[in-house]
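Other chains of the complex are left out, but the ones given are in their true place.
Every chain is named by a letter (A and B) in the order it is written, and numbering of its residues begins at 1.
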Amino acid sequence: MPYVNVKVAGNLTEDQKRKIVEGITELLQDVAGKPPESTYVVIDEVNRENWGKGGKLLSDKEK
Amino acid sequence: MPYVNVKVAGNLTEDQKRKIVEGITELLQDVAGKPPESTYVVIDEVNRENWGKGGKLLSDKEK
């Protein structure tokens, strides 16, 4: 019955999302016996202006 | 002092959101005595390309 939330800074392609969902679902089946049909994975693509690390916005670090 | 987060795949109309907020707030008052004014409900409408179930993106299942 797992629920997994993945937050990344910036965007992912549709194919990257597909592989993340496949990979996490298989991992939870292999490691913990969780049936794939019961695993939900929700991916949040967070604007770099809305993610801070080390006291700075990621969007500022790139400048 | 409840905080409730509702995540759904795809979109809701404004009226559906209104009824979800009303319904959950009343439920928590009736069942657990939580005062309505203290209940926050935050609704996330998640792109179907960002939600995986059974190892597949919902947007792929529909194809």
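Basically, a residue touches a chain if its C-beta (ideal position, glycine included) is under 8 Å from a C-beta of that chain, and two chains touch if they have at least 3 such contacts.
This structure is a prediction, so every number in the text was calculated from the model and none was measured.
S.K.: Given 2 shown copies, how many make up the whole thing?
M.R.: My count for the entire complex in this file is 6 copies.
Operating definition for what follows: only the chains that are shown with their structure count from here on.
S.K.: Taking the mean of the C-alpha atoms as each chain's centre, how many Å separate chain A from chain B?
M.R.: 20
S.K.: Considering only the defined contacts, which chain A positions touch chain B in the complex?
M.R.: 14, 17-18, 20-22, 24-26, 36-37, 39-45
S.K.: Contact residues on chain B for chain A in the complex?
M.R.: 7, 46, 49-57, 59-60
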